[in-house]
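Take a look at the following structure, please.
A single protein chain has been omitted from the complex, and every remaining protein chain is retained in its original position.
The chains carry the letters A, B and C, assigned in the order they are written, with residues numbered from 1 in each.
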Amino acid sequence: MQNMKIHALANIEHLKVHGRTTNSLSPLTLFWTGSALELNAKGSELWMEVEVDYDLYEPWISIIINSAPVGRQMLTKGRYWICLFRGMNESVVKNVRVVRDVQAMNGDESSSLQIHAVKFDGQFLPVEDKQYKIEFIGDSITSGEGTIGAKAEEDWISMWFSATDNYTALTANALNADYRVISQSGWGVLTSWDNNPNYNLPDYYEKVCGLLTGEKNERLGALQEHDFDAWQPDIVVVNLGTNDCGAFYSPEWKDEATGKIYKQRLNEDGTFNEEDIKRFEAAAEKFLTKLRAYNKKAQIVWAYGMLGNEMMPSIYRAVDSYKRTTGDLMVSVFQLPNMTDETVGARSHPGKLAHEKAAAELSAYLQELLK
Amino acid sequence: MQNMKIHALANIEHLKVHGRTTNSLSPLTLFWTGSALELNAKGSELWMEVEVDYDLYEPWISIIINSAPVGRQMLTKGRYWICLFRGMNESVVKNVRVVRDVQAMNGDESSSLQIHAVKFDGQFLPVEDKQYKIEFIGDSITSGEGTIGAKAEEDWISMWFSATDNYTALTANALNADYRVISQSGWGVLTSWDNNPNYNLPDYYEKVCGLLTGEKNERLGALQEHDFDAWQPDIVVVNLGTNDCGAFYSPEWKDEATGKIYKQRLNEDGTFNEEDIKRFEAAAEKFLTKLRAYNKKAQIVWAYGMLGNEMMPSIYRAVDSYKRTTGDLMVSVFQLPNMTDETVGARSHPGKLAHEKAAAELSAYLQELLK
Amino acid sequence: MQNMKIHALANIEHLKVHGRTTNSLSPLTLFWTGSALELNAKGSELWMEVEVDYDLYEPWISIIINSAPVGRQMLTKGRYWICLFRGMNESVVKNVRVVRDVQAMNGDESSSLQIHAVKFDGQFLPVEDKQYKIEFIGDSITSGEGTIGAKAEEDWISMWFSATDNYTALTANALNADYRVISQSGWGVLTSWDNNPNYNLPDYYEKVCGLLTGEKNERLGALQEHDFDAWQPDIVVVNLGTNDCGAFYSPEWKDEATGKIYKQRLNEDGTFNEEDIKRFEAAAEKFLTKLRAYNKKAQIVWAYGMLGNEMMPSIYRAVDSYKRTTGDLMVSVFQLPNMTDETVGARSHPGKLAHEKAAAELSAYLQELLK
Partner (left out) sequence: MQNMKIHALANIEHLKVHGRTTNSLSPLTLFWTGSALELNAKGSELWMEVEVDYDLYEPWISIIINSAPVGRQMLTKGRYWICLFRGMNESVVKNVRVVRDVQAMNGDESSSLQIHAVKFDGQFLPVEDKQYKIEFIGDSITSGEGTIGAKAEEDWISMWFSATDNYTALTANALNADYRVISQSGWGVLTSWDNNPNYNLPDYYEKVCGLLTGEKNERLGALQEHDFDAWQPDIVVVNLGTNDCGAFYSPEWKDEATGKIYKQRLNEDGTFNEEDIKRFEAAAEKFLTKLRAYNKKAQIVWAYGMLGNEMMPSIYRAVDSYKRTTGDLMVSVFQLPNMTDETVGARSHPGKLAHEKAAAELSAYLQELLK
């Protein structure tokens, strides 16, 4: 192709980065699911240079042209070029979004996805911000685990994750909002599904992508303090509690370093142990306080219920207590529709239909808050 | 990955090839949209070596695991490996289908997609044939043009084609059938949409992929005689006529070699010129005769109407005449539902919803024929 | 109720009558399914005086207020008052339609439904004509047989008929059209489903409601010549052929008066006897000629296929032949979607869902014709 020029991202005047990341564009690291590079590209052919690594869990991307998903592919190791489009009318502007389709991977310190440059025969135009900004914080549901793949699938692999067939993207689209996702499968507010107290989202909230591990991620800036002022959301959606619930039904977790045992206990009659459920509520309330500290103007919505709603009373108690203590009125609870046999996806997780239903109800609720 | 072994396709005991092609597996050429390599793979990681070329129109593939589409990507030039899955439970069998997502490209003699080998750490198991076999013959509709992409798209490029969101695949799935597609955008029974008499499907029906051009395709076997005995369909669906209709409304076509002018004419009152419409009907009837010659036991269904149904009376006359002349009763006409404003896709062609609707109605009709 | 006044229909300045009937309003006879009395009533309470008789098949009505169906009831014998609404805001205008929900009943010469008067405490305002006029001619499908009732129902009774959950009403609504229905269960173009040559719609087309029998109906004006000039439709939809098809599969019919036997014959190979199918086609063509004679400006659409489409080739031949002979271009054929297991209603007839689907496709087609 004649006239193709390579542009380091840092040299492009007009581009838009979605998702929490560092300020670096040399290269750009896409840490979180749903994070993306967006361009308005007037030209006929566009390529992108990625650098990818992993030990266990490879990244995937979706390519979205003019809001329509056109491709989705696994990114194998290496530094190489990917064609985003070719053969198009050079005088028409294309909106292009390359979206990371897989969550940040706490379990694989090698896993990373970076974009160095693009190759293009045209010019880039400004990308406008959308009307609203939403931040979603959650677990496997919010990571879109199981929205891709046959119902029979049981392997825990990157392939079954999706950022695009996900209630986060669908809700943001419905509200014409930019959005970010902070999520990790299996994690909760207080502990993970298997009682590990280190696997909770709140402890890592202040960092760029604090749940990542290993030297390389540190070098990439994952553990830097996040610059909250640079992107203040109108709404923060917290979809947590599902794994905190699971902890009551899972075996204890032993901290090998200290020998300490952790376990959310059930009473003999099957109810939650009072002391333990209060620890969850205290953690939830504390998280709300932290969220408010960093998100001054946001409506905070605890949205829960796609995989059962057993924790709902506790969530209401925590939110109530937070509101009474602080007088903060911009916090509410919203029940998401439960997954059914018709809407289940892979790995017994919500499928595409479940996410569409959740997005329809959630976006109607958020729309009211935005009025 | 330990234990990964490279297997030339020709050395794999159990594999299944979909779509008309040559007997060669060294390499396998996927000529037509919807053609595919299918494997039942018991192992944890699988790669595939492709060789791709083109001048204008690159091929795309979809990757389907256990009947769920998991990836779709552009294939750029070169010979290289693509990972189909990794990190999966090695003791579980995965059904994997790699489907060519773009039609054979008459307009680009360089365009080709071949598969040389796979790299795998497990073993391949037999792939059963499905209960029925269906052949679809058509134009851009049958090529799935416009089922991907925003409504605003106008470029004629590979990206907007899909074999998976297409009424052919959806109908075959609904009937539990293997299927093949013979199709070309813009072509008809008698002429193309712009009156070119060489761009008709019937003339090329006997070849493996006769509408391809150039030396390379000849070398790949595209112009070989097709072995009809090896795959006798239960149903042949002909979805042609849309471009023959367009010819009446398009400028004349001039054969530069002979200087001869071709034009399907309209009368002054807007009706079809009697002589010209009869030429279409004769061509349709002749095609039926050819189809029967090669498909002895098949129900032949002329299915038409997704982009208007102006040719329906002519199609009925042609089928009538064929049936009377031959006494062949296994031929019928079926009207497909017209595209609407709600179901339009890219390039003013039927979108995914239009294909789903067409597939629902067509498969119900074919189901009756198969009883 | 104070201020209630009885108004003989003939004395009401503003009212609208739907459906073919005589000029008499003293009383008004509602002969056909879908025929109706429509009022724009500004007042708080409205009653209607009906006179009803039958031996076998009682009439039913639906009451529609501001386009929403609010009631549906059997009308038992006698002359009595029915309340259409009460307790409403007297200063608001209500559009009220009382619709006959059951077909004219050839099989019961006693069956009749008449409206004598209304009782009202307000005033009547003008009822505007809609943008278009459509006439539907058909059989049990067009009579809405089976759109009400459980799938298990087998009795042939009035209760299972509906004019409102019927593709005729739904199509007219979608196109913002006034409409009329001429229909009779079991009847065809040439013969009834059981080969009775007297049970065909065309022979009775010129009369107000010519298929009714008995002295009373004659006295009511059913056998008068219909005044076609008074209501010229933009579209005539003919949904006939289903029973003509059935005749080929049903026993012969013997005219007891003459001893003559009537039977549409099948060949040994299951195809239609050539001579007999031609008789159907001749009847269809003749009917088109008659329809054109009375409906000068209408698009005539033969819409067929909700209960199988075996007659479609014949219908196309008949329409073709008619068009060639006459040069009349405003005639076309449209295939309606076949009923499925999901959309079946009572008595193995199309249910509400089948009518909704048919109306969606038919109205999209007619919309194009009206452009």
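Here is the rule we go by: a residue touches a chain if its C-beta (ideal position, glycine included) is under 8 Å from a C-beta of that chain, and two chains touch if they have at least 3 such contacts.
Computed from a prediction, not measured in an experiment: that's the story for all the values here.
The chain we do not see here touches A, C in the full complex. Although one chain is not drawn, the whole complex shows that of C:11, C:76 or C:232 it is C:76 that touches it. Checked against the hidden chain, the listed residues C:57, C:120, C:136 or C:167 yield one contact partner: C:57.
Annotation: of C:125, C:157, C:174 or C:344, C:157 touches the absent chain (contact as defined above).
When the whole complex is considered, the residue among C:15, C:189, C:212 or C:346 that touches the unshown chain is C:346. In the full complex, chain A makes contact with the omitted chain through residues 269-271, 305, 309, 312-313, 316-317, 319-320, 323, 329, 333-335, 337-338, 340, 361, 364-365. For chain C, the residues in touch with the chain missing from this view are 56-58, 60, 65-68, 70-74, 76, 83, 85-89, 92, 148-150, 152-155, 157-159, 346.
Keep in mind that, in the parts below, only the chains that are shown with their structure count from here on.
Separation of chain A from chain C in touch steps, taking the shortest path, is 2.
Overlaying the C-alpha trace of chain B on that of chain C calls for a turn of 180°, given as a multiple of 5.
Over half of the residue numbers found at the chain A and chain B interface occur in both copies, marking it as a same-residue contact. With centres defined as mean CA coordinates, chain C is found 58 Å away from chain A. Annotation: 39 Å between the Cα-based centres of chain A and chain B.
For chain B, residues touching at least two other chains: there are none.
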